[in-house]
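Let me give you the structure first, and then I'll get to my questions.
Note that one protein chain of the assembly has been removed; the remaining protein chains are unaltered in position.
Presenting subunit A:
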């Protein structure tokens, strides 16, 4: 069975929010839209986003890491949001594993958002229905789009290519290879939700310099180590 997912490379994510607003612009006029904004030009503006970037610090100065952490629905293989839905609005597609909400069936009871341990669901406060990432289902399955564009909007937008997209059940897919080779991990696997989305950890490149690398025979200073004799006394003048 196909299980589509995002694999997010924290090693290159610079926290630019391209995924956040490219998602918003695609989806607000798309199948899963609109994505409403409340107080768009007033105090405390807030709205529905399917994807957000959280930034946090690890460690204490000067040994501090700043981590940008994009987060959206993880399209769990055992999604806790689905069985709790009283109307069947929340469902997981059998053909590609994408978890979706049917707004026509949703009554806005928010059980699913309580069940989701990741805080990935956002209720549309105007329409009173639950909304969330669809992996751009209306892009990835749209045969009228060129092949290159049949990816989630965030994946196409991401300037650092930090977002990989593919089938985590296909061992040869780009995402499976990345998870395998880069130590890709799931969020809170202990909950048994089997999130399809994975994260790739930070990696450090360090440089080791051996002391003898600093003193080489081809040191250009050797071409300049001349002295000038200006008549001062030397041992040569005074010792036998």
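For this structure, a couple of remarks:
Keep this in mind: contacts are C-beta pairs under 8 Å (C-beta built on N, C-alpha and C of every residue); 3 or more make two chains touch, one makes a residue touch a chain; residues count from 1.
Criterion: contacts and distances are computed from a predicted model.
In the listed set "CidA/LrgA family holin-like protein", "Sulfite dehydrogenase subunit SoeA", "Cytochrome c peroxidase" or "Sugar ABC transporter substrate-binding protein", the entry agreeing with the UniProt name of the missing subunit chain is "Sulfite dehydrogenase subunit SoeA". When the full complex is taken into account, the listed residue touching the unshown chain is A:20, out of A:7, A:20 or A:81. Counting the whole complex, the residues of subunit A in touch with the unshown chain are 11-18, 20-22, 24-26, 28-47, 49, 55, 57, 59-62, 64-68, 95, 100, 102-104, 126, 134, 137-139, 141-145, 148, 153, 156-162, 202, 204-207, 209, 213-216, 219-224, 226, 228.
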